[in-house]
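Yeah, one chain of the complex is gone here, protein chain that is, but the others are all in their spots.
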Amino acid sequence: MASRHVVAAADEIPPGGRKIVNVRGRQIGVFNLGGEFFALINVCPHQGAKLCEGAILSQLVSDGPGDYRLERQGEMIRCPWHCWEFDIRTGQSWCEPNDVKAKTYNVTVEPGGTLAKGPFKAETLAVAVERDYVIVEM
Amino acid sequence: MSASEAMARAASTVGAIDCDLHPAVPNAQALMPYMDEYWREHMLRRGLDSENYDLMAFPPAAPINVRPDWKPQTGLPGSSLAVLQAQALDPLGVSFAICNVLHGAQAVMSEDLSAALCRGVNNWVAGELLDRDPRLRASILVPQHSGELAAEEIERLAGDKRFVQVLMLAMAELPPGRRQMWPIYRAAEKHGLPIGLHAGSTFRHPLSAAGWGSTLLEDYVSYAQGMSAALNSLLVEGVFQKFPDLKVVLIESGVTWLPASMWRVNKTWRGVRSEVPWLNRLPADIIRERVRLTAQPLDAMDGEALGRVLDQLGSDDMLLFASDYPHWHYDGSDPVPPGIPPAMLKKMMVDNPRATYSRL
Partner (left out) sequence: MNVTLRETRIDSPGRQYMGFVDCDVHPFFRTPADFDPWLSAKWREHRVTVGNRSRQPLHKGSLYPRMSPGNGMRMDAWPSAGGPPGSDLTMMQEQLLDLYDVRYGLLAPLVGGAAAERNLEFAAAMAHAVNEWQAAVFCDPDPRLKASVQITIEDEDAAIAEIEKRAGDARFAQVNIPPRGLEPLGRRRYRKILAACAANGLPISLHLGGTSGHASTGGGWPSYYHEEHPSYVQTMQTLVISLTTEGVFDEVPDLKVVMVEGGFAWWPSLAWRLDKTWKRMRAEAPLKMAPSEYMRRHFWVTTQPMEEPERPEDMLQTIEWIGPDRVMFSTDYPHWDQDDPRYAFKVKLPDDWARLIYRENALSLYRLD
């Protein structure tokens, strides 16, 4: 049964920002993409590097040799070691989206007032009624 | 061939398509009737009609390049049609054989002279070979240091359906994927001609960044690495994306270097692909779809190793039967070495060549 973990106040992670949090002994990267929040395990499925600490980049697309365009700016994370790129929304690897994935977690944002009713776990945060919080399900 | 001899073979070559046969232009004199008057006089003025235009990459009398029992008393190996018929076409019983003439025309420095010599060789091939034996097909020799002139030569000959491929040496001035080379691929694709990259070099550069070696032995072994580099160039520069119907045949490459090379380029791609964003598929998958290899020589220590490494290719569609006559890769009358996986063997004799060479 998944449990819900309060990992950050929503305004702690601005759009384009990220926070690495610990949930049940696992490091998770929480990302804000234009107001939507996403969470990935901080482990690259290739060789175990801290994936979520890599560069946040765009998706590069091309219609053919010499054509270079950016799409979905700021929605890809690149592993700090071998430069493998992953979609922050889905955890899918750009190169092999069906075969190589970083584990993702459901993320919701809820007002502190609702959270006060529980159930949730806030290991390191004190929840204030007047703020919104990022909840990771694990 | 006796019945028992045929039984002992890995595969019958009767009716097969030999995708790499090396006839030779006897000498430059033989080309003169096939050149236009300007270049004929040019050759005479400079005494070029007494040159032989053998490639440094393929000295014709070197043991690797002529099997001892195929060595003629006089003249170049492969220069007599009658001997070629008696030694290669008739005993193997092939239905077609694709002539790949290795010739210095592709290596000379002047682009115009290179183009003139290539025209001469191609005309000679048509007149002396294709007109005289209906089993023969040929590759168009192109002045590969000039994309434009090479494309012109392809256009000139495209109407003659007996020319089934464009021939280039794997190592030349520029890696073959460079954009200056694209007119060649545009013309080849338009006319349904695969690009045949033949092992070897025009010797514009040492065979690797480590410099010039000492022996032909070293050079010949290095042609496999040169082929790997040429293939990487075509892949990374996006030639397969730009020309979606183009096929590439790696001729006389040795073949067994390819699985390790695919693993390596796949790995590089996963980390470096953002440098070349058009390369949007796993390189090994592109190779399996678009690249073919002639099956002589096949470098392996024995049949078991050969079977295992060919299995690593992950496709039965890639090998094309070839004798590589008169080069010395096998003895006796069986050009197909043991160990080729059965499914691959079944397709390589006829089906794969037909699927590759749409003009056959």
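Order as written gives the chain letters A and B; numbering starts at 1 within each chain.
Heads up, the rule we're going with is that a contact is a pair of C-beta atoms (placed from the backbone, for glycine too) under 8 Å apart; a residue touches a chain by one contact, two chains touch by 3 or more.
Predicted model, so just to flag it, every value in this text is computed and none were measured.
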Contacting the left-out chain in the complete assembly, out of B:224, B:295, B:319 or B:345: B:224
Hidden-chain contact residue, picked from the options A:43, A:88 or A:134: A:43
Residue numbers in subunit B that touch the chain omitted from display: 62-64, 170-178, 201, 204-218, 220-222, 224-226, 228-230, 232-233, 236-237, 254, 256-257, 259-269, 271-276, 279, 284, 297, 299-301, 305, 308-309, 312, 314, 328
Interface with the unshown chain - residue positions in subunit A: 41, 43, 45-50, 53-55, 80-83, 96, 99-101, 103
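Assume only the chains that are shown with their structure count from here on.
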Between subunit B and subunit A, distance of the C-alpha-averaged centres to the nearest whole Å: 51
Contacting residues of subunit A [partner subunit B, same complex]: 46, 60-68, 82-85, 93-96
Residues of subunit B that touch subunit A when the two form their complex: 179, 237-239, 241-242, 269-274, 276-278, 280, 282
